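A short worksheet on the structure shown next.
Just one protein chain is left out here, and the rest sit where they should.
Note that the chains take the letters A and B in the order they are written out, and that residue 1 is the start of every chain.
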Amino acid sequence: MTTTNPTGPLGQPATSVGWTPDFDDAPRRSLLPRPSLSDSVFKSVAVTAGATTVGIMLAVGLFLSFRASSALQVSGFSFLVEQQWSPETQVFGIASILFGTITIALIAMCVAVPLALGTALLISEIAQGQLRKTLITLVDLMAAVPSVVFGLWGVFFLQANVIPVASWISTYFGWIPFFQVTDASGQVLTEASAFTSSAFIAGIVVGLMVVPTQTSVMREAFSQAPNGEREAAFALGSTRWGMIRSVVLPFGRGGIIGGTMLGLGRALGETIAVYMIISPIFTINWQVLKTGSNSVSALIALRYGESSEFGLSALMAAGLVLFLITLMVNFTASSIVARSRSGADSEA
Amino acid sequence: MLIDTLTPGTAPTKTTTVIPSSEGIEIGPRRRVRSVRLDDRFDLIGAGVAGIAVGTLLFGWFTPLSGGVGWTIVSFLSFITFYAVLVGMKADRQEIKDRVVSVLLASAGVILFGALVFVVAYTLVRGQDALPHLNFFIENMELAGPLDPLSAGGILHAVLGTLIQISIALAITIPLGILTALFLNEIGGRFAKFVRTIADAMTALPSIVAGLFVYSAIIVLITHQRSGFAAAMAITVMMLPIVIRASDIVLRLVAGNLREAAYALGATRWRTVWHVVLPTARPGLATAVILGTARGIGETSPVLLTSGVTAVTNLNPFSGPMISLPLQVFDFVKSPEPNMIARGFGTAAVLILLVLALFAVARLIGGRGPGELSHGQQRRVLEASARDVRRITIAADRRQPVAAVPEPDPAPGLPSTPERPAPSKEESSS
């Protein structure tokens, strides 16, 4: 009997043969697969598809890098520290834009992570039977709601209704520098108009947008916590919360971190909702409740049409930086998720 | 769920295990192990009422606090406090913590689902002004000026634009994406790893950057005009990694023993893929594609840069601007005019309904894991195999009229439900 490789027997030449025939006159049978025509066609088509995909992807990456480099050569290091955006006069940088992007994404995470964590635990540990199935479907469904819908809601509903919240926070927590709302001279602003179009509002909307993604990754991780350990915890007299704390959360830690970062990746790249809400400024604004912020993707949406060739290059440099950041976040996330033996196949 | 881990190990021992026949034993309804005591409910209700009462008292009479938000926060906090106290009258600290955390988790769920459902419902409700007009669905905006009422103009052009763009994108994405995923799973090798890394990396590509790429590479350099095709390209660049990744995961879940069985029967690799892997993974692949489609339909930012804005129906994707639903929403609500905003909400409602419909289809097709069959499919498979058995039997009869006819097996070896996901390619081939 020849040995069989577990799954890919035809892909590799058999290197070792368990049983050697002891008669020499018979011609030795080749154990190398002889691909049929259909196989070789299939293989070449599949390889071509893979190559095409890589070709497209690399074309995007290389084109972006190539075009971005012409802008980066002009600006040099100041690209990272300059706040103004005026490629026409060769003064441009992404300091303020990146700051805004990250502010909005962090606010989104502050909104999204507690909600996602709570809901994921609710679904995996508390809800039972039909309710649980419904909630899972609902979460998956919400992940597919178009971002422009969230943008609409943000502009037409949230913006007007969140002003009291923002002013409430700034009134009672204004001693925290982030929550201060002051004008240039340090005068405290209390008017409604000072609180509109802020990073805070954009952050809430983006946060709601990414909650479903995060919830489903976290839920998947939690639901894979081994039942034996859960039962052991219960058998030792633990309450449900005790069980969650000692079994589910440690087991799902990778899922929590991975889900959070996947959400962060999406939050960083979100365009349309942010574009509809914020009032774009090109200075670093620490006061998140105050009007005015910016984000890389909103900047691209705003300026791509009127940009000259060089302006487009500068925008691509900004897009490239955003891409690299998202890439880093995503890879960190997937490596964490993969290492924690959970949730690796949940993100779809 | 807690019980099925108790499957007994089948240790090969000399003594025969006699499984008692379950026939004749009445199986009653399953006992509920967990239940809610009546006073638990009262605790919840009482704490809720007390919380609201305190919030209202503080806001209405005693203090100069004001605003709905403050009221909600104060009421909620006092609700939690009261609940903890009520539980604490009968239970120890562990149980208090448990109960309070349960309530907190439940409130997180309520807040989240409340907010999400509200976002969707808000759009649908605001869309009500435009949706009852039939013309909204069968006309375009060509004959509707800035000041026309809702009884003129519609979004047919945007619906058609969306369908055309997504069809082009799918025509590229489905074959390319699934073939690439097959390449990753069935052929493998070092290049496949590279492809997988690149595809994973590209899922991080912000959609606006995909749009910017198409704008500056295709529109500025080649076609010199915004068109439906350019928009489809942008959607493709955005969707392709999503579809590859999702299909890859689905194909990885196809049980390895199915493939082995096919190879053992002498099937070539292509026949294995065509007759075993793809049919097994079909529901999952369909889900992957449909969810990718939902993402592609809903994204505004790539089409914002590439498709152009038009008020007329343009069925030619290669020439002239072709608007799609999300961009039409964006374009409508930019206007300060109330009718345009109503149209925007109506369009958004149509978009949501379209995405929801796609999602429902995905659920119907792909609600089951790979290899799991619906009742109808199972019946058909059984019928087919019964036919096969008859055919084989008859053929055997003809060839060996004297030989004893073997007992036909009622459940022949068709792919059964895989018990565990197959190990991934890298693990198995190394």
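Here, contacts are C-beta pairs under 8 Å (C-beta built on N, C-alpha and C of every residue); 3 or more make two chains touch, one makes a residue touch a chain.
FYI, contacts and distances are computed from a predicted model.
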| item | value |
| --- | --- |
| Which of "Phosphate ABC transporter, phosphate-binding protein", "TonB-dependent receptor", "Protocatechuate 3,4-dioxygenase subunit alpha" or "Outer membrane lipoprotein-sorting protein" matches, in UniProt, the chain that is not displayed | "Phosphate ABC transporter, phosphate-binding protein" |
| Touch with the omitted chain, as defined above, among B:I45, B:I138 or B:L265 | B:I138 |
| Residue of B:N185, B:T310 or B:T347 touching the missing chain in the full complex | B:T310 |
| Selected from B:L104, B:L124 or B:L156 as touching the chain missing from the view | B:L156 |
| Sites on chain B contacted by the missing partner chain, in the whole complex | 50, 54, 57-58, 62-67, 78, 81-82, 85-86, 88-89, 138-140, 142-148, 156, 159-160, 163-164, 167, 170-171, 174, 219-220, 224-226, 282-283, 285-286, 289-290, 308-315, 320-321, 334-337, 361, 365 |
| For chain A, residues in touch with the removed chain | 84, 86, 88-89, 159-160, 163-164, 167-168, 171, 174, 183-184, 188-194, 196-197, 275, 279-282, 291-292, 302-303, 305-308, 310 |
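Quick note on the criterion: only the chains that are shown with their structure count from here on.
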| item | value |
| --- | --- |
| Residues of chain B that touch chain A when the two form their complex | 1-2, 5, 67-70, 94-95, 97-98, 101-102, 104-109, 111-113, 115-120, 122-123, 126, 175-177, 179-180, 182-184, 186-188, 191-192, 194-195, 198-213, 215-217, 220, 237, 240-241, 244-246, 249, 252-253, 256, 259-260, 263-264, 268-271, 273, 287-288, 291, 294-295, 297-301, 304-305, 326, 329-330, 333, 341, 344-345, 348, 351-352, 355-356, 358-359, 363, 421-423, 425, 428-429 |
| Residue ranges of chain A in contact with chain B within the complex | 4-12, 35-36, 38-39, 41-43, 45-47, 49-54, 56-60, 63-64, 67, 114-119, 121-123, 125-127, 135, 137-138, 140-142, 144-153, 155-157, 164-165, 168, 208, 211-212, 215, 227-228, 230-231, 239-242, 244, 265, 268-269, 271-272, 276, 296-297, 300-301, 304, 312, 315-316, 319-320, 322-323, 326-327, 329-331, 334, 345, 347-348 |
